[in-house]
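Taking it in order: structure first as structure tokens, then the write-up.
Of the protein chains in this complex, one is absent; all others appear in place.
And then subunit A:
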Amino acid sequence: MSKYYEPPKQSKLGQLFDSAFLLVLVYVALFIPLILGLTGAGSTTHIPEEVNWDTLGQNPTMQAQWEKLGYTPDSAAEIISTRFDYTINPILLAITAIVIIGYFVFLVKVSDKEYREVIREKFDQ
């Protein structure tokens, strides 16, 4: 028969510290990369030398809609000419795949170990 696990009581200071840790982690891992511009869309912009609706590849209906939106060829050029860069970097792709797969393997393995303790206490007493 297994021993019933009695968790320690966490002090209020400990709870405050844990809450602060999570807040800091959110800001360090997610917020700071965002405001430093480290994340976001990888894209390229190729504006034609001569900018007009034709060189931007816009037919008469498209031109009319852009103008209704308040754009000129010059102000619309960057929006029209910016494209996502879908070049695949095999190393970065492999790292990303390993990180995601490794994360889930870790979750499943460790969760199962903890789950066995839960089941032992629930059913074996």
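Observations, loosely collected:
To be clear about the criterion, contacts are C-beta pairs under 8 Å (C-beta built on N, C-alpha and C of every residue); 3 or more make two chains touch, one makes a residue touch a chain; residues count from 1.
Operating definition for what follows: contacts and distances are computed from a predicted model.
In the listed set "Tat (Twin-arginine translocation) pathway signal sequence", "Glutathione import ATP-binding protein GsiA", "Amino acid/polyamine/organocation transporter, APC superfamily" or "NADH-quinone oxidoreductase subunit J", the entry agreeing with the UniProt name of the missing subunit chain is "Amino acid/polyamine/organocation transporter, APC superfamily". What subunit A contributes to its contact with the hidden chain is residues 4-12, 14-16, 18-19, 21-23, 25-27, 29-31, 33-35, 38-43, 58-62, 65-66, 68-69, 71, 76, 79-80, 83-86, 88-89, 92-93, 95-96, 99-100, 103-104, 106-108, 110-123, 125.
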